[in-house]
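Shown below is the structure under consideration.
Just one protein chain is left out here, and the rest sit where they should.
Moving on to subunit A:
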Amino acid sequence: MSSKSAPPPGHTDPAILRNFCIIAHIDHGKSTLADRMLQLTGVVDERAARAQYLDRMDIERERGITIKSQAVRMPWTVAEGNDEGAEPGDYVLNMIDTPGHVDFTYEVSRSLEACEAAILLVDAAQGIEAQTLANLYLALGADLHIIPVLNKIDLPSAQPEKYAAELAGIIGCDPDDVLQVSAKTGLGVEKVLNEIVKQTPAPVGDADAPARALIFDSVYDTYRGVVTYVRVVDGKLSHRDRIKMMSTGAVHEMLEVGVISPEPVKAGEIGVGEVGYLITGVKDVRQSRVGDTVTSQHGGAAEPLGGYKHPNPMVFAGLYPIDGDDYPTLRDALDKLQLNDAALAYEPETSGALGFGFRCGFLGLLHMEITRDRLEREFDLDLISTAPNVVYQVTMEDGSVHEVTNPSEYPEGKIAEVREPVVKATILSPSDYIGTIMELCQAKRGQLGGMDYLSEDRVEMRYTLPMADIVFDFFDQLKSRTKGYASLDYEVTGEQAADLVKVDILLQGETVDAFSAIVHRDAAYSYGVMLAGKLKDLIPRQQFEVPIQAAIGARIIARETIRAIRKDVLAKCYGGDITRKRKLLEKQKEGKKRMKMVGRVEVPQEAFIAALSNAPSAEKPKK
């Protein structure tokens, strides 16, 4: 039931505030549950409603996944005599919808800091999956109260009893305490809202102390400059304040304070326990850093709040404009994207084959693909990305150490040791697939760390694996070998020495640096054969023969030949064909623009991407 006279920001008793987030494995229905809550609380009416309302970016809507967390303030009135036994009255709920994909875990972890409780949502047809656990542990680490909810109970394949037991087993509650909803139909959602009121601790803070607010998100908006999202812990922030960033001491004029409900609503101030936004006229998100504490300029706090660990890029790839003239556009575009994406790292690099571009660091493959997509779409760029790789530490016999983020910079000469990053991977799967998974992990040089049964027929397996394999095709193979049933979560835990070599690809005898890759010695031969074969299929026939070779140093390990094209002419060109023929020529010219000249060879963009796409197309990790 929605409230007519919602308590205004800045004048809301913390006792009636409830701050919670929704966390889950990807696709278990967080955004859909958020939709129902937006409707039930009346902040979005039927007319304005659309599915996954909070997935606002084009790319989120197209892919049907959440990338950015979204916080929304919603009024909620608990009725007298409700079944849940919640205290009747008016409340204010702050909900944060979070992403489920492992690449965006850092989005989840910062959202947690703004909340006292987390709804742990589990698809009643799928059960607990790897990111369910990963996010649960994050929430427990942030000291949040967990409210377990099974979703999609409308599905014929739902097994609510089985998975309620599984969920209860993991959280340590009674299966009867697991709520059951259908976010799709709305069944049970009102009950969840009352349970949130009942179970979530009200925020505690000192209203009279100097203001302290934690920045949990910071977003660049073309019209409004940087919008900073905060959770107020102590005191209050008013639009008349001058505020100070505690890490740098920088002072900013406050232009606007408000809450999101679900569009921005200006407010005079926000107080203890409230979640809202600030606009200061700052143009660079780096001046309003996530994890920093905001206080008042005068009489400000002395001690900052605990911040966040800044996420480090894990996966690197070169991004190059197909048209060299677009290099400045690409640089500006990366600058702009970085404003909203602190996890994106980049620095200029030059490739013999591809010209000027950037070596970019990403949190994972999906992050990489989404960034590339956005660059192409929002900035009208045509880009080539090289195969993703991880960072290697190469120690030479003379003791010098090189950090290699780009395979083409792999040092020549006598190498003493190469170290590669390793991840701790958690795989959840029906127990039928234990053998298959072990086989796969062994082939990928994995080491079993442990195995537990979650229930009779589901296991959790923990492996240490080279990060490079996760970046390549591990996830795809895991999915295909377990018919899609296994899920994967991982975190980088360290590094290990490994017997690695650089495999080069030569076109017409010239090394194409963009195709170089660092692989395990045992896999080098099959890798070379695979890649040469793939390039043969991907590079169109040219007017001359093009030999393709794969080599380790001077040793050729594989060889293919693209035969010369012999016919490229339309047989007929009469009166009615001329216009069409001219348009075809224009189209062919467009197509040629998407080719990169490597020496005399025209190489299509797909060759660079697909070259290693045994390596994942990163969009796969959905589901």
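Here, contacts are C-beta pairs under 8 Å (C-beta built on N, C-alpha and C of every residue); 3 or more make two chains touch, one makes a residue touch a chain; residues count from 1.
To be clear about the criterion, contacts and distances are computed from a predicted model.
One chain of the complex is hidden; its UniProt record names it "Heme chaperone HemW", one of "Dihydroorotase", "Respiratory nitrate reductase subunit gamma", "Methionine ABC transporter ATP-binding protein" or "Heme chaperone HemW".
Checked against the full complex, the one of A:His11, A:Arg61, A:Lys266 or A:Lys581 touching the unshown chain is A:Lys581. The omitted chain makes contact with just one of the residues A:Ala79, A:Cys573 or A:Met597: A:Cys573.
Think of the hidden chain as still there; on subunit A it touches residues 543-544, 563, 565-576, 578-583, 585, 588-589, 592.
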